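Sharing a structure here in structure tokens format.
All protein chains but one are shown at their positions in the complex.
After this line comes chain A, so read on.
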Amino acid sequence: MTVETKLALTEQDIRSFSEGKQEPSWMTELRLKAFGELETLPMPTPDKTKITNWNFTEFPVHTVDSSKFTSLNELPDEVKAVVNADEQKNIYIQHNNTPAFLSLSEDLKAKGVILTDIYTAIREHSDLVQQYFMTDGVKVTEHKLTALHAALLNGGVFLYVPKNVVVEEPIQVIYLHDDKAASLFNHTLLVADENSSVTYVENYLSTVEHAEGLANIVTEVIAKDNSKVTFGTVDVLAEGFTTYVNRRGVTSRDAVLEWALGMMNDSDTISENTTHLVGDNSEGHVKMVVVGRGKQKQNFTTKVIHWGKHTEGQILKHGVMKEEASSIFNGIGKIEYGATKSNAEQTSRVLMLSEKARGDANPILLIDEDDVTAGHAASVGRVDPLQLYYLMSRGISQHEAERLVIHGFLAPVVNELPIEGVKKQLTEVIERKVR
């Protein structure tokens, strides 16, 4: 299998871009090395989804210039709807490729919390970023798309929570996409140092109907000893994008990482979410809801890999497929040799709303250690006509009955999401998508 990578960009373009951003030499080198390996690296191979004809490499322009915001009042209404302007003190907004707004409370600044756009972080916190950027989490040379990401990185955010700091209020990041020519090579790097705690919520929000670019998104969450990270997202990327999104976490001893992922894209999407439970006693929990519609094709591969002893991994995914949408839900619980007393659990459920919708749930347990527990449940099915009959027999219209059944189907996951704001946003997006 060969995939042509005909980038319009040259090595010199990459170098100029990096220098233009005043990046330290390690970053320029990292980009160039990634660029140099693009041709030889293979594409990723998401199980059960054939992506050979997907466009992951052609896009109109590398970066677009967009306006900045001087206050939250200037935000477009669609963004205002997901920001609580009165209460949200800690927020970063990226407008297409432009760092557009940043606010971090004095209190958190004083405690040493860093929240900044990725360019500034690479420049001003070079050592710290270099230590964690594509080292323990996602590797540059994993495959063609991670290398492409590293070479073309054009946005993202860095959040660092120092030792012993507990951030009470959620930190919010918004990636606003309102230029159809824009491509998003965004990198979210979140480092929670020992004994720290933070809740982070990001939104990918397209306000254009149709996108022409690429979204190649990498997120790394590094949860150090005894830290607690709650990572929530509501992704609403427009149709037209080809989206590759890789969200990965690494937990040290006693750390807890909770993912709450609302995957509401209208684009074709390959989503990879992996949690490496490296430290003993650490936990990784994944909760994901998906609504697919139109002719969308999506693949959601969720992995929790147990390396440490007494580690706890849970995956809970519910997806609704409308119209001609199709989705593959791969769930992988892997327990490595030596990870004694670990527990890997997963549940995937897919509800199909039409004859042409497709869903497939593949639970996989890979266990190389005897002294462990593990379990999985998976179901794929259509809306039960008797449920609709029952609801309709009380006067509820078929449409409303379907709406209730869909919300009900997703509710066990939505209700479990650890962040109230995400829960509310997600419910609203689901409402829009199933209407």
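To be clear about the criterion, a contact is a pair of C-beta atoms (placed from the backbone, for glycine too) under 8 Å apart; a residue touches a chain by one contact, two chains touch by 3 or more; residues count from 1.
Definition applied: contacts and distances are computed from a predicted model.
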Chain excluded from display, named as in UniProt, from "histidine kinase", "Fe-S cluster assembly ATPase SufC", "ABC transporter ATP-binding protein" or "Heme exporter protein B": "Fe-S cluster assembly ATPase SufC"
Contact partner of the left-out chain, one of A:L145, A:V380, A:V405 or A:I419: A:V405
Residue among A:L32, A:L104, A:A181 or A:M392 that touches the chain left out of view: A:M392
Sites on chain A contacted by the missing partner chain, in the whole complex: 384-387, 389-398, 400-401, 404-405, 407-412, 415
